[in-house]
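One protein chain is absent from this view; the other protein chains keep their places.
Let's look at subunit A:
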Amino acid sequence: MTEHSTKSVGYYLRTHVREYGMVVALVVILGFFQVLTDGVMLKPVNLTNLFLQNSYIIIMAVGMLLVIVGGHIDLSVGSVVGFVGALAAVMIVQWDMPVVVTIPVCLVVGAIIGAIQGYWVAYWRIPAFIVTLAGMLVFKGLTLALLGGASVGPFPDSFQGMSSGFLPDFFAGVIEGRFNLFSMVLGLAITIILPVLGLRQRAKQAKFADVEEPMVFFIAKHAVAGAAILFVTYLLSTYRGLPNVLIIMALLIAIFTFVTNSTTLGRRIYALGGNEKAAKLSGINTKRLTFLTFANMGMLAALAGLVFAARLNTATPKAGLAFELDVIAAVFIGGASMSGGVGKVIGAVVGALIMGVMNNGMSIIGVGIDWQQVIKGLVLLAAVIFDVYNKNKA
């Protein structure tokens, strides 16, 4: 054991190198492509596209993080995306059902799909790899059957709006020109609220014990995050404002960050993944927790399926193909451990953004899909090697 003070900045930096390293990597990659693409990368229209293109991956990465922290994996999410998209198309286009009915039905169907798979994993102890591999095949097939092998579309505007719509500007006309003032104000509000919440949290902690995170870090973290939020919302506001799907994502990230960091439910999932036997002997219902992580994953995959179908404005038999690989890669790039018990929601989101920025940037500068795959694969490997190296050094 080292005798270093645990409150020193150096100690804190060393024990949290992975978390900050991720963000630094994202910024470096962004800057790299900003230069290579002659500034196209951070153009408002491209930034908007970046969020739209990666929304469904991020939505699923949040759920996948819980599954992986719990010590399992879900290979079926890509097929579920396709299946739910197809179901929505058939319900709306062919059966003329209203959108407000279709969306909740689809989400429930997704949750049930996840629950069924979770049931076998949790209560029968069948390896998740096998159960969800089976699910992947089953739902790929059911998608084809449901669509009869053809594409179904287009969707009504109200459905498309979920994915391609933007937050309306309630303050339209206050400022001249094309600027979404409401979006900007919203961004400003979040920029102010986050550090206020953070300060309250620190104050609450300080009442009981020393705060672990040095103040310097707290300030730096919030300054960077605030600047980033303001910068992004400003850019988006000069285009069409905040996309609806960005709001959905932000809400999901906020909810799941809270659940994993601050609730007994989240803590128990980490304990389950860290040592299932110990968790069980501590009175934690490990089976039900596993079951719930899969049901949650199914629902989020369904949401991603809806978002994806709305974005394409059609349901195709190929929708969702190989999405599971991107989602799982994002979670591991984000620092989660294959053996469970380790990983952060924000890490998975940053991991997904790194993948997304690379996809987007490489496409703009004209790297072919062949080399894109190679590079993404190497990045995934490098991220995990970095993890293992850090762990061995510690």
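Here, a residue touches a chain if its C-beta (ideal position, glycine included) is under 8 Å from a C-beta of that chain, and two chains touch if they have at least 3 such contacts; residues count from 1.
Everything below uses one rule, namely that contacts and distances are computed from a predicted model.
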Absent chain [UniProt protein name; select from "Putative signal transduction protein", "L-lactate dehydrogenase complex protein LldE", "Phenol 2-monooxygenase" or "ABC transporter ATP-binding protein"]: "ABC transporter ATP-binding protein"
Residue of A:270, A:294, A:308 or A:332 touching the missing chain in the full complex: A:270
Option from A:278, A:338, A:365 or A:378 whose C-beta touches the chain left out: A:278
Residues of subunit A (touch criterion as defined above) contacting the omitted chain: 1-6, 201, 204-209, 212, 262-265, 267-268, 270-271, 274-275, 277-285, 341-342
